[in-house]
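Here the complex is missing one protein chain, while the rest keep their positions.
The block that comes next holds chain A.
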Amino acid sequence: MLDNLDLEVVRASLPFLWTGLLFSLKLTLVAMTGGIVFGTLLALARLSPFAVLRNSAAAYVNILRSIPLLMVILWFFLVIPLISGKPVGAENSALITFTLFEAAFYGEIMRAGIQSVPRGQVDAARALGLGYAQSMRDVVLPQAFRNMLPVLLTQTIILFQDTSLVYAIGATDLLKAAEISGKNYNRPVEMYLLVALIYFAICFTLSRLVRRLQARVAIPR
């Protein structure tokens, strides 16, 4: 099977795979940015003294973390049009789903990050007269974010791999593009091998970068 690989097919399908890869990357970046912003709000809610906020955030996080992502993707694909009243398309559905889903994971990372900042830092900020929001923005969150940066990036690598699941709702990501090309040229083996290599190259490189970054961003104490 592997001794008659058709590299010409690979070359011909590259432009289409490139558009698929671009969507995978866009989905990763949008879900990472949105997920960290929304996740940070979830983390603050989970650490809030108000039981209503705390419990709703906990429920959100626990529910999403207990359902397989593939199910959430399929489910949101059905539910979002019902809420918005019009079809939003597989790509938009994927962007919304991943942002909301990843927020639960980034939120738990940020919660650990916030708790890693010593209580005395908050006291010092408050003693200067900074309010809750100012203390969080200027003192706690910058430290929490830097403490957690390696974990946040590792989560993002997992997220990038998970974006391949959107092929289930027909969004054209890297994997879906490979599947389509494979069918067009009747060469699925070459295509699946190629995307595996692309996923590996990107994820492996990013992991190495995270490891090097880890030492550089740590806040000296």
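Simple rule for what comes next: a contact is a pair of C-beta atoms (placed from the backbone, for glycine too) under 8 Å apart; a residue touches a chain by one contact, two chains touch by 3 or more; residues count from 1.
FYI, contacts and distances are computed from a predicted model.
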Record-based protein name (UniProt) of the chain missing from this complex, from "Amino acid ABC transporter ATP-binding protein", "NADH-quinone oxidoreductase subunit H", "Six-cysteine peptide SCIFF" or "3-oxoacid CoA-transferase subunit A": "Amino acid ABC transporter ATP-binding protein"
Touching residue (missing chain; options A:Ala124, A:Ile158 or A:Ala201): A:Ala124
Touch criterion as defined above, residue of A:Pro142, A:Gly170 or A:Pro188 at the omitted chain: A:Pro142
In chain A, positions touching the absent partner: 118, 120-121, 123-131, 134, 138-139, 142-143, 146, 219-221
